[in-house]
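One chain of protein is taken out of this complex; the other chains stay put.
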Amino acid sequence: MAVHLLYFAWVREAIGRDGETIDLPGKVDTVAALVRWLAARGGGYAEALAEPARLRCAVDQSFASLATPIAGAREIALFPPVTGG
Amino acid sequence: MAVHLLYFAWVREAIGRDGETIDLPGKVDTVAALVRWLAARGGGYAEALAEPARLRCAVDQSFASLATPIAGAREIALFPPVTGG
Amino acid sequence: MSARISVQEADFDVASELARLEALGGGGVASFTGVVRGGDGLEALRLEAYPGMTQAALEEIAAEAQRRWPLVGLTLIHRHGTLPVGERIVLVGAASRHRMAALEACAFLIDWTKTRAPLWKQELFAGGSTRWVEPRPEDDVAAAAWDSSAEHGRP
Partner (left out) sequence: MSARISVQEADFDVASELARLEALGGGGVASFTGVVRGGDGLEALRLEAYPGMTQAALEEIAAEAQRRWPLVGLTLIHRHGTLPVGERIVLVGAASRHRMAALEACAFLIDWTKTRAPLWKQELFAGGSTRWVEPRPEDDVAAAAWDSSAEHGRP
């Protein structure tokens, strides 16, 4: 399935791009699985996603957890804890 | 002793003036005694000062209680509870 | 600490007052503005002050806020005279490095101003009738709660 990925803050900087559209294998069925799958690409991905506990995510623009299923998701964002305000 | 009296809000309205300078007899030695002494004048004074519990006061521009001594005071103000803000 | 305390008839400029607090560099600026609220035929409030004492009382309240919170700046402006519906009555402002300090200081400043500054409100109604505002027990409760609170923090 094709899904749009978005990266923010130091996740974006380490990966070196602010997003991409990819085809995910069906076995990548949660955010955590996506993070592992992306990290396996190595390079900036491995660096950005080495510690999943430091990551936060949103699925279709709603905050989600690493355990959230992503079947049918159109947009998944990975980012650090928020620091606005 | 000569003391300057000030009246505010409905105390001022009932008495019909915003202040006056008077010579107080020595036996009028607290705010409560002053209130009784003024009320005995009758008319607007009696009306304004009939219920001392509804009154607040300041002696020389510091909040005081009815029991506060007034010997040596130069300015005594009588008024209702404050309602600013 | 930069404090600006004023009792005045004239309106104040909220923008320039808050800009002054922003420029102090604390990073957080909180404010509360009280405005004459209409209803029941009210046309205006008349605010009576005690010349000489009101300013000093507000300065004491401001000094107490400075003791309780780490403020870099503070503003307390109270108007007197006749204020039609929609006119501003009072502005309190506080600047701090800590947002809760700024917000709590504003709550404290308005609570104590309502109950510890010599100011009296009279309501002026359409048709000419008037009524002196009665003190509200909940205002006394709010003000007294700061007495029992610790150095910092909302009671």
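Order of writing sets the labels: A, B and C. Residues in every chain begin at 1.
Assume a residue touches a chain if its C-beta (ideal position, glycine included) is under 8 Å from a C-beta of that chain, and two chains touch if they have at least 3 such contacts.
Note that the structure is predicted; figures quoted are calculated from it, not measured.
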- [ ] Give the labels of the shown chains that the missing chain contacts, considering the complete complex.
- [x] A, C
Open item on the list: Given that one chain is not shown, which residue among C:I5, C:A30 or C:A49 touches it?
Closed with: C:A30
Task: Residue of C:I5, C:L18 or C:A65 touching the missing chain in the full complex - done: C:L18
- [ ] Pick out which of A:G42, A:G72 or A:G85 touches the chain that's been left out of the picture.
- [x] A:G85
Open item on the list: In the complete complex, the non-displayed chain touches which residues of chain A?
Closed with: 6, 8-10, 12, 58, 61, 63, 77, 79-85
- [ ] Tell me where the left-out chain touches chain C, residue by residue.
- [x] 13-15, 18-19, 22-23, 25-38, 86, 88, 97, 99-100, 102-103, 106-107, 110, 142, 154
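Just so it is clear, only the chains that are shown with their structure count from here on.
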- [ ] Please compute the C-alpha centroid of chain B, do the same for chain C, then give the distance between them in whole Å.
- [x] 27
Task: Inter-chain centre distance, chain A versus chain B - centres from mean C-alpha coordinates, in Å - done: 74
Task: For chain A paired with chain C, centre-to-centre distance based on mean C-alpha positions, whole Å - done: 49
